[in-house]
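One protein chain omitted, others in place.
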Amino acid sequence: MARKKPTEPAAAAPRGPLRLHIPEPSARPGEQPDFSNIKVPPAGKLKRPPLNAREPELRDYADALIRVLDDDARAVGDWDPQLDAETLRRGLRDMLLTRTFDDRMLRVQRQGKTSFYMKSTGEEAVAIAQAYALDPDDMLFPSYRQQGLLVARGHSLVEMMCQIFNNTRDRLKGRQLPIMYSVREKNFFSISGNLGTQYPQAVGWAMASAMKGGTRIAASWVGEGTTAEADFHYALTFASVYQAPVILNVVNNQYAISSFQGFAGGERATFAARAIGYGVPGLRVDGNDFLAVYAATKWAADRARSNGGPTLIELFTYRAAAHSTSDDPSAYRPQDESNSWPLGDPVERLKQHLIALGEWDEARHAALTQELDERVKADLKEAESYGTLSTSPASPKTMFEDVFKEVPAHLVKQRQEMGY
Amino acid sequence: MARKKPTEPAAAAPRGPLRLHIPEPSARPGEQPDFSNIKVPPAGKLKRPPLNAREPELRDYADALIRVLDDDARAVGDWDPQLDAETLRRGLRDMLLTRTFDDRMLRVQRQGKTSFYMKSTGEEAVAIAQAYALDPDDMLFPSYRQQGLLVARGHSLVEMMCQIFNNTRDRLKGRQLPIMYSVREKNFFSISGNLGTQYPQAVGWAMASAMKGGTRIAASWVGEGTTAEADFHYALTFASVYQAPVILNVVNNQYAISSFQGFAGGERATFAARAIGYGVPGLRVDGNDFLAVYAATKWAADRARSNGGPTLIELFTYRAAAHSTSDDPSAYRPQDESNSWPLGDPVERLKQHLIALGEWDEARHAALTQELDERVKADLKEAESYGTLSTSPASPKTMFEDVFKEVPAHLVKQRQEMGY
Amino acid sequence: MATMNMIQAINSALDVMLGRDDNVVIFGEDVGYFGGVFRATAGLQKKHGKTRVFDTPIAEGGILGTAIGMGVYGLRPVAEIQFADYIYPAFDQLVSEAARLRYRSGGEYFAPITVRAPCGGGIFGGQTHSQSPEGVFTHVCGLKTVMPSNPYDAKGLLIAAIEDDDPVMFFEPKRIYNGPFDGHHDRPLQPWSKFPQSEVPEGYYRIDLGKAAIARAGSDVTVLAYGTMVHVCLAAVEEAGVDGEVIDLRSLLPIDVDAIVASVKKTGRCVIVHEATRTSGFGAELSALVQEHCFHHLEAPIERVTGWDTPYPHAFEWHYFPGPQRVIPALQRVMEN
Partner (left out) sequence: MATMNMIQAINSALDVMLGRDDNVVIFGEDVGYFGGVFRATAGLQKKHGKTRVFDTPIAEGGILGTAIGMGVYGLRPVAEIQFADYIYPAFDQLVSEAARLRYRSGGEYFAPITVRAPCGGGIFGGQTHSQSPEGVFTHVCGLKTVMPSNPYDAKGLLIAAIEDDDPVMFFEPKRIYNGPFDGHHDRPLQPWSKFPQSEVPEGYYRIDLGKAAIARAGSDVTVLAYGTMVHVCLAAVEEAGVDGEVIDLRSLLPIDVDAIVASVKKTGRCVIVHEATRTSGFGAELSALVQEHCFHHLEAPIERVTGWDTPYPHAFEWHYFPGPQRVIPALQRVMEN
């Protein structure tokens, strides 16, 4: 091999021109949806590792896709959590209730009764199955797209609607944008409008639980787009260093408003793989597979509870609806793209599974659909009776409270200036 | 397998008590240094992968340790860059010059002629070998511990001293803490006092070079402790998304002031492994092996230059001196720990290699040592003739300049108030 | 000349600069293919290409950190922060880097970046889509801070900001993107097309940073405002029947002290209005400046009318927003003295 003077430009390497790579999704409006780049491995192939497996032994799970429900809607393989039929039916109901609630609230917003709404359509399995896999006293630090967590924990829909309406029964006193819930008695943390901030907070909460020798663990959720924020890195670093009992979930629904997941790094690696560099297990899961989501979350929860430390779970799913009522996806993705999503719809897949088990049928499903629709309508009626944003909001008198524990002199003065 | 109700506490998992893990170094003051946990693989075993290898094929390099110099000080294996003897002697000289400069400046600070100093003792191979592996027009975004980059690029030591003294020849006009150099003509970026900020800046610079179809690449350095900062994550995310032609170096010298690398996550994974989650190659290198550092950096530079995108390099080394003149390591680590560092000293190892090659001997080494010592003394004499911090600093008149390109009215007014 | 609303004027400024200077690049969350959540960059990627106008990861600190690096290379980055409320993750790169680089490097390096951020309330955005953080940046030496109040100024000031070799914070009051809002939320919004400031040249022109504009000449009281509040104050003086001189600051730093002082020395009275929270807001600096320069001319205490010292409460938007109902009494109080 020729000996080269190192300070000369490397003869071996071509000298540019350099090019900047700009990520590009597989299809844009007007084009055919194209998910050919998404590999869908068969269900049931992966082993469920022991709870005490060390991270290096788990690396394959970050690039794999944990799936339980096969194409015939049967639960197969080592990851099958073997949930009883009653639980599965409850899961189906809670997912459907979440979807029904979302559809109704969207209409309500369109009617101008509130200013804003965000649906979780297509992602219901994430919130419902994960809530089931956690204990009721585990602390949840969600983003704005896990309303299903509240449904799964049996929170009052009327209360949720009252927040959305900022009406006289809004426990957040009219202060928050619709859906920015906070429900302490359900161990559901206050949703922040600033992306990702809840992630290190969840780790801190979990560290506190461990400091105190408690038994409760924490779970938090961010979208794949939010993984680019500093808080994602802080959370993983602190969780790794102190081995905090926390489950850090990345809901990869393919989009961050208009930006496909390539702009968060998805062209180069999975989001589960981010865990590897912190020595944290990373599990990549079919987010539309209720059973797989439950099983992976249960594994992570049991591991955390037994002082096994944190787990990062990527929930691979698809945002079927618009980002929010302020968004129109037809401007940046093919109109009917969601129909081509290779992992199907979580409600439909669980429904088919129950039918395959002989525990469900179309007639019961139709009845359930109608029942839930009526329930939501009834709840809505009650909630509206307490007012809507366009009618009477909670009293402005309260707007100077809770800035501090006690209202300080300068805020008393300002309240008086306002005439209250 | 018993069917369980999922919302019950998981019978399987023990219910606490949870424990918080606090990282603990292997030895504290008064104890014997203990590096038994550090695995030192034999030199020359690893293959040098093709420049176009994709990240998944490179994962082993993040957990390995690229080494070229074996225990007999011979260059072995695929990674041997085969540098000629002249270059090796120059490398030895530049490393030694850097060390001589550091030792002298420490004394100068102790004499009260300036306020502060930071040495790079034990880490000289990082800056010198990496500077050699890059082209002179490549842009460097260093931390405060790569003064060797300036030495390798032939920057005037007198100029560096003038900055350290904040004297009349200080090109930074007395504004900066000693060693916070900025040397545009050497493509050496302004050192920031805020850790890590240069990392995304280097990526942005590299993105610009790629946008413009240029040929120049960027390189940046942070310590292992700094990897916990947001800017580390931003840099890797943007470098991955846009495949920026940049080399991101993590100098793992085992300590961040008093905190051993376990507080940055080092107990759970290597710092090179951080790259994996971004789909970026991560190379872990023996940072005290001049040839290994050169070879790995050259590989990353050639890769970047040929539009292969970014590389993360962990330089595994040891901070032999105090963090800075404000620090006393005897308060947090065993007194003689550096002597037990399993990867030896970079100057000594290159010296022995040259001797083994028959290209060097003790007499020449002694002569070189004395020559450099005299050179530094002479330079110091000149620099001091332009003043020291304790004598005449640059003129305060300039302190209102460069806040903005033109001095705005309010600063003119303030300057006049000051009497200038 | 064309008729433009504020978004169109901003889009036009960006388009003109992309065309004039190959070193201008534009990026931010959703600004590329989609054209921005407020459409400020609509059509620009298609026209100028993917490496001139592109989307970024959701990392404000990364956006501005890389912007600084691009600026060091020689580009003129124009970064969008989707909402001013989301600028805080980038605070360190702004304060410790963009603002300090020229100084600490003795002028060797600098950050010629422009940071665009929609700010202010009045759109039922709740507390994280309504903030006015401009005051904080005026405390950071090395940053310039600008806020236009109409399409003509928006384009001219944005072009000047992009051409400026110092980092410029360019805040866009989103409430007036489509029309000048005077605080009467119960009345239909008048589109910009009905106002002369919507007459905007299609080509290049600049309005130098640091010069205020007299939005309305008057002799009774000097009213200092910027952004949306200019329109609120114009309505308020009319309705109060006070001959107020409304000064549109346009640039907060550098600040046009001469224009302010000349007016207050003439009127002897001063009311300061901004939407940001009161305590330590930019109104405090304005008040201090006025009393320092005009102490012996002041016939009444300087009044500040501002957002309350609370987060912006979603349901109580109109109780929070400092509209005419709060500016008028202040005008009357200073006139009584």
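The chains carry the letters A, B and C, assigned in the order they are written, with residues numbered from 1 in each.
Methods note: contacts are C-beta pairs under 8 Å (C-beta built on N, C-alpha and C of every residue); 3 or more make two chains touch, one makes a residue touch a chain.
Bear in mind the structure is a predicted one, so any value in this text is a computation, not a measurement.
Touch with the chain omitted from the figure is made, among B:Q111, B:S326, B:Q370 or B:S385, by B:S326.
Residue-wise, the contact with the chain that is not shown comes from C:V95, picked out of C:V31, C:L44, C:I63 or C:V95.
Across B:V183, B:A208, B:A228 or B:L315, the residue that sits in touch with the chain not pictured is B:A228. Residue in contact with the omitted chain (choice from A:Y61, A:F101, A:F165 or A:W205): A:W205.
Only one residue in the set B:P17, B:P41, B:G193 or B:P342 touches the chain that does not appear here, and it is B:G193.
Within chain C, the residues in touch with the undisplayed chain are 85, 88-89, 91-92, 95-96, 100, 103-104, 127-128, 135-136, 138-139, 141-142, 253, 276-277, 279-285, 287-288, 291-292, 295, 298, 300-304, 309-311.
The set of chain A residues touching the chain not shown comprises 139, 141, 171-173, 175-176, 180, 182-184, 189-190, 192-194, 197, 199-209, 211-212, 218, 230-231, 233-235, 237-238, 241, 401-405, 408-410.
Listed by residue number, the positions of chain B touching the unshown chain are 20, 22-23, 28, 115-116, 166, 170, 173-178, 180, 192-195, 225-226, 228-230, 256-259, 263-265, 326, 331-332, 389, 393-394, 396, 399-400, 403, 410-411, 414, 418.
To be clear about the criterion, only the chains that are shown with their structure count from here on.
Each chain's centre was taken as the mean of its CA atoms, and the one lying most distant from chain A is B.
Taking each chain's centre as the mean of its C-alpha atoms, chain B lies 41 Å from chain C.
Residue positions of chain A touching 2 or more other chains: 20, 22-23, 228, 230, 263-265. Shared interface positions of chain C, defined as residues touching 2 or more other chains, are 51, 56-57, 59, 61-62, 89.
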